[in-house]
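All protein chains but one are shown in place.
After this line comes chain A, so read on.
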Amino acid sequence: MIVVNSYEPWSAARAAEIIAAHTGGEGPALPILHAIQAAFGYVPEAVEPMIAEALNLSRAEVHGVVTFYHDFRRKPAGRHVLKLCRAEACQSMGANTLVARAEAALGIALGGTTADGLVTLEPTYCLGLCATAPSAMLDGRVVGRLNESRLDRLVAEAQR
C-alpha cells in the first residue's frame, strides 16, 4: 500500500480559508500551522503575516513559533517522508547503522530531500515503539523491527 503525499499548490485564498476555520478556539496557532502544513506540505513564509494578522500577533512572533517546532517545515517536503528514530531504545538495536545506510542509499543526510523531490529523510526521537525497535515512519505508517533488508525495502518504496 503506497500512500502518496499529494499537497495542494500554494494559494493565499486557500490559506486564508484554513486560518478562518481555526480561529474560533482557544490558542489556535498550532492547530492552524498543522492544518497549513497538512495542506501544502510545509509552512510557506507567505502565510506568516496572514496568521499574524488573524491572531493579532506580530509577524516576528509567528515566525518564532514556526521555527521553534521541529515539525514545521520551511521548505516543501518530498513526495514521501521517511522518518527514522534515532533515540536510545532504537540505538540499542542498531538504529545508527540503519540511519547511515538510509543516508547512503538516498544520497542525502537526515533533514534533506532527494534532488528528484521524491523522498524527505527526517530524524525522529522516539515513536513509542521502543519494544519493537528499531522504528520508522513512512508517510504516517509505522514500521518496527527494522533490519537492513526491511529498511532497504522501505527506502525503495519511498523512491517510488
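Assume a residue touches a chain if its C-beta (ideal position, glycine included) is under 8 Å from a C-beta of that chain, and two chains touch if they have at least 3 such contacts; residues count from 1.
To be clear about the criterion, contacts and distances are computed from a predicted model.
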Between "Electron transfer flavoprotein subunit alpha", "Helicase Helix-turn-helix domain-containing protein", "ABC transporter permease DevC" or "Formate dehydrogenase beta subunit", which matches the UniProt record of the unshown chain?
"Formate dehydrogenase beta subunit"
Full-complex touch with the removed chain, picking from A:Met50, A:Val119, A:Ala133 or A:Val155, is A:Ala133
Any idea which of A:Pro31, A:Pro76 or A:Gly112 touches the chain not displayed?
A:Pro31
Where the missing chain touches chain A, by residue:
25-31, 33-34, 55, 61, 64-65, 68-72, 87-93, 124-133, 135, 137, 140, 142-145
